[in-house]
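Of the protein chains in this complex, all but one are displayed in their positions.
Up next, subunit A:
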Amino acid sequence: MKLHLKIWRQKDASSAGKIVDYTLDGVEGDMSFLEMLDILNEELVSKGEEPVEFDHDCREGICGTCSLQINGEPHGPDRLVTTCQLHMRKFNDGDTIVIEPFRAKAFPVIKDLIVDRSAFDRIQQAGGYISVNTSGNTVDANAIPINKHAADEAMDAATCIGCGACVAACKNASAMLFTSAKVSQFALLPQGQIEAVERVQNMVRQMDLEGFGNCTNTGACEVECPKGISLTNIARMNREYLSASLKG
């Protein structure tokens, strides 16, 4: 199929960007979206032009590196997939596809389609960890009995890959779905109780410091999340935060 691509090109963080039009022929339905961009880049390189920069790593939907706002939606029109799992069969011959970086004040554009998502790393560093004895007496995590329902919910929360689609989709560029998933994956487990009070306070404080917006419960994040992280995590984080604040 033949596609008309409108791609955001930006030299660096301090330069102004703009949409550049490209036409790409010979795209097959079985290609992933990133493979389509690879082909575009091969054409650009062969013509002596600078390739389009985009983030990618595992290309199997688990690393959370690929991003891209495709036709107005993070990771494109498909559900529960990352950009690398999006197949070109979701598009039709002659389609125009607008490809942009995720946009948030806390995710500044580095170049073209690559944004700096280290704000997520700092939120995680602020409290997304547990105390574990690593001095040789490490206790097997499976030795602690955990309610099946809680274990499942914690695992569901832990499947968040930190891609930032929630922020990109949210009309407020809020990072509450990400932060709440990272709070929940520990809050639901006995191992997470030691730092529970400080964790949620520190992670929410860092989230606010990074300049993300406030959640207004539109639910856009849940719909666009490639891992289907639920809004119940945000409610849990709100509960955790309020109870932690009361405890001091």
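Basically, a residue touches a chain if its C-beta (ideal position, glycine included) is under 8 Å from a C-beta of that chain, and two chains touch if they have at least 3 such contacts; residues count from 1.
The working rule: contacts and distances are computed from a predicted model.
Between the listed names "Protein GlxC", "Succinate dehydrogenase cytochrome b subunit", "3-isopropylmalate dehydratase large subunit" or "ABC transporter ATP-binding protein", the UniProt record for the complex's undisplayed chain reads "Succinate dehydrogenase cytochrome b subunit".
In the complete complex, the residue from A:Asn92, A:Asn147, A:Gln193 or A:Asn214 that touches the missing chain is A:Asn214. Counting the whole complex, the residues of subunit A in touch with the unshown chain are 6, 8, 19, 69, 71-73, 77, 98, 100, 103-109, 169, 171-174, 176, 201, 204-205, 207-208, 211-220, 223-224, 231-232, 234-242, 245.
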